[in-house]
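Only one protein chain is missing; all other protein chains are in place.
So, subunit A:
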Amino acid sequence: GGAMSFLKRFPPPAEGVRHQQPDTEAVLAGRTLGAGTLYIAESRLSWLENSGVGFSLDYPTISLHAVSRDLSAYPWEHLYVMVNAKFEEEETKEAPMAEGEEEEEDSDDDVEPIAEFRFVPSDKSALEAMFSAMCECQALHPDPDDEDSDNDYEGEEYDVEARELEQGDIPSFYTYEEGLSHLTAEGQATLERLEGMLAQSVSSQYNMAGVRTEDSIREFEDGMEVDIAPVVAGQFEDAEVDH
């Protein structure tokens, strides 16, 4: 028989690997490719046989993936991945085919090609984690060709989100001017009271980033907690606030 011609040698992904599952068999259209390691990385899905050859799949080509535990359908629990692409299997002999038609091929040239992969881990309990990691990575690759949706949402909301991301895990908060303009009269009064107390307090008790200790939270029952939640500039503009 011939080798699977799409298998190549490449180093395992080093970055953004959300999940890695060793001792995993890869099966294409019912044919085993051997045992190896599955790498679920943010950029692509890769599988490398223990010998060092393998293949990668780009998320935009993956139509769906699933956890299959139905042993009557396939004898081992596995991660099923359906890909919108053609993968060559064994190199067929150069038999002349009439008119370029392929026998036993139930898909026309118009219909999109489908390749079915199964990844069978020796550790079945890992399937949940493998599935979830793939969901997360898929979500990182939304369809760029999406004609239906007009996702050009301009405006302040996006700028704020970008700023939030830049700040890492520090929650974003209003600058003084922005925040002040969005407070109601009650809110402003509360803010002044809090600032007054901050000025008086021992510095270690309160954190300027808005972190509160249990005591301070109890004390400021009705405080506008402007510093903790990630707030969006402009989000109060048409709020109907009942106080």
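Definition applied: a residue touches a chain if its C-beta (ideal position, glycine included) is under 8 Å from a C-beta of that chain, and two chains touch if they have at least 3 such contacts; residues count from 1.
Keep this in mind: contacts and distances are computed from a predicted model.
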Omitted chain, identified by the protein name its UniProt record gives, among "Anaphase-promoting complex subunit 5", "Auxin-responsive protein", "Vacuolar ATPase assembly protein VMA22" or "LSM10 protein": "LSM10 protein"
Selected residue (touches chain absent from view) among A:A35, A:V67 or A:L191: A:V67
Touch list for subunit A against the chain that is not drawn: 60, 62-70, 73-74, 80, 84, 106, 111-112, 114, 127-128, 131, 134-135, 138-139, 142-143, 145-146, 149-151, 153, 157-158, 160-161, 171, 209, 211-212, 214, 217, 222, 225, 228-229, 232, 235-236, 239-242
